[in-house]
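One protein chain omitted, others in place.
The chains carry the letters A and B, assigned in the order they are written, with residues numbered from 1 in each.
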Amino acid sequence: MQSWLNQPLTWGSALVLFLWALVFLFIVLGFVTYAIYFERKVIGWMQLRIGPNRVGPFGMLQTVADIFKLLIKEDTIPRKADRALFILAPVLAYIPAFSVLAVLPYTQNLYFADLNVGLLYYVALSGISTLAIVLGGWASNNKYALLGGMRSAAQMISYEVPLVISVVGVILLSGSLNLRDIVAAQSGGWFWDWNFIPQIIGFIIFIIAAVSELNRTPFDLPEAESELVAGYHVEYSGFRFAFFMLSEYVYVYAIAALTTVLFLGGWHAPAPFLAFVPGIIWFLLKFAFIVFFLFWIRATLPRIRVDQLMGLGWKVLLPLSLLNVFLTAIYLELFIKN
Amino acid sequence: MIRTEELLLNVGPQHPSTHGVFRIIVKLDGEVITEATPVMGYLHRGTEKIAESLNFTQIIPYTDRMDYVSAMTNNYVLVHAVETMMGLEVPQRAEYLRLVVMELQRVASHLVWWGTYLLDIGAMSPFLYAFRDREMIIDLFNELCGARLTYNYMRVGGVKWDAPPGWLDKVRAFIPYMENKLMEYDKLVSGNEIFLARIKGVGAYDAKTAIDYGLTGANLRCTGVDFDIRKAEPYSLYSKFDFDVPLGKTGDCHDRYRIRLEEIRQSLRILKQAMEQFPEGGDTMGKVPRVLRPPAGEVYVRIESPRGEIGCHIVSKGKAEPYRLKFRRPSFVNLQILPKLLVGETMTNLITILGGIDIVVGEVDC
């Protein structure tokens, strides 16, 4: 992949790159399809239900049927909505969600773009989807959607800050913004060499802020269905709604992969004697655990309140993440530098 | 200068958390409510008007449909009013059966509240756990009277059906089961930090306000006023049982939550004692004239429904139909305090407070 990227751009290489992106898109779509199925099954079991079991074997085709239903639905745009922005919003939500995946490495050799500011790229692009949500909420010309959009803007801005600062510690430890280098810096052989133990404060802040960035329970305020009905996408249906849904799950994919890379040692085995298992398996296991964790807390926790959310973000997470940076810096100065 | 506007938001009648077709028009300043006006009547069926052309036995099914989450207590208040008017004796076994179903109903009703309240707060799973356990009570009722929600079980002078063989044993088995589950609920939810942060100190009022607004049930007791009609003015067989009335201190949503859970426990205590005292045999229907014609006059009786004081005011002219029948519905009266509580709260707290009052719209609108 790297060699393709380093070549001068010709029609031929552009076509190859495009095809790769297409293949990857289908992999991601496959992930989203089965993440939704998995979520419904897992939460169903946690709630004494069976979950989808009608369409296809074990209900495996349920999500496919759902997506198909969304695609063939009539495309409705409220008459008083701002048409152009209403159409733009779901697109704007999806593009950054898909673009951030470009920098995620899966194993030593399996990666797409090897960007030396990979982490910065991720954070910068993922901020754009806030704009899409606010836009969607505003363009719908619906009060619930507007409230949802506003909440989302406030929430994402407040949590982006601790999210970014919490990973500064990781950057300090590994001395790079390149995600592959960050994984390489965790290759001690044992699981305590992974960042989540030395950076335990950063790790916890990262997880909390990430769940909030994803707008998932307990931070699903922008779409709090018991208060705001459906929040920012209340007027969306069919294909456009599918796009919002899709970008939400693509972010689940991205965050799970990013957490694995930043804190859980990427493709490294937890112990030296387990190193014979291919790295991709380890990556997928850790990745799947994070995804499961997200579903798990969704079935467990109630929703936090707006003011408490803001308070938690600015008064607790931000000072703690700054403290984490400070502590890491002192540690590096005292023990590592010499 | 930035131009700011108040946002007029229609919450309901079709909204996931208004528990039916209830509507509140709120004025919002940002997310803070500056004014709230409840609008009801979407489920108004004119029960009181219909009742004026029906005889008393025919009215009983209509009471099922008022508070459809707690139909047994509604049945009871009507038949109890007629019995009081006519001075009828109810056989022991029938009275015990009534008491048992009423207490089971209280448990079932509080379970529905518990589940839906947590759903309002944003926790999905407890809803399903509560409905699993409520289902057991519903099954018991189903076996007893063939209906799961609208029972039409009680009659003036007794009950329609005797307990089928083995039914009482099932109730006996249910009590320890439910006690265990209550502990599980406590472990799962009652200590959850997010949950506590959502409900502690929210929607608080003092005892004087509560009395002034005529609140009853957990909404009154959360302020520390010890008023449970089962204790204060015992009806049915409640004077024979030993149970506590849980009280709150601060009058906030957390107290109401605690009280309702504790009331389930107390109801199970009553059920346990009732199962010990349950008479072996006997009639389930007293001596009742074929056509019920209460003497001319009027009567007001009240009992403790899961939501508070449910009263029945009958004015009779000595005919088979009531001249005027008025139900004092606890949901309707308790809801009055809502506009007062909402001013200055956020949209999120609207749901927390509304859920905490525990209304059933069928009863609000009657």
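Please note the rule applied: a contact is a pair of C-beta atoms (placed from the backbone, for glycine too) under 8 Å apart; a residue touches a chain by one contact, two chains touch by 3 or more.
Just so it is clear, contacts and distances are computed from a predicted model.
Per its UniProt record, the hidden chain corresponds to "NADH-quinone oxidoreductase subunit C" from the list "3-isopropylmalate dehydratase small subunit", "Cytochrome ubiquinol oxidase subunit I", "Xanthine dehydrogenase YagT iron-sulfur-binding subunit" or "NADH-quinone oxidoreductase subunit C". Put simply, the hidden chain is in touch with B once you look at the whole complex. Contact with the omitted chain, checked across B:189, B:333 or B:360, is made by B:333.
Interface note: of B:41, B:146 or B:279, the residue touching the hidden chain in the full complex is B:41. Interface note: of B:85, B:171, B:204 or B:347, the residue touching the hidden chain in the full complex is B:85. Checked against the hidden chain, the listed residues B:145, B:299, B:342 or B:357 yield one contact partner: B:299. Chain B residues in contact with the hidden partner, per the touch definition given at the top, are 40-41, 44, 46, 48-49, 84-85, 211-214, 225, 227, 232, 294-295, 297-302, 309, 311, 313, 315, 323-324, 326, 328, 332-333, 335-337, 365-366.
Just so we're on the same page, only the chains that are shown with their structure count from here on.
If you average the Cα atoms of chain A and of chain B, the two centres end up 44 Å apart.
Within the complex, the chain B residues that touch chain A are 7, 9, 15-17, 28, 31, 118-125, 128-129, 132, 192, 194-195, 197-198, 346-351. Of all residues in chain A, only 43, 46-49, 143-144, 146-147, 151, 217-218, 220-221, 224-229, 298-308 touch chain B in the complex they form.
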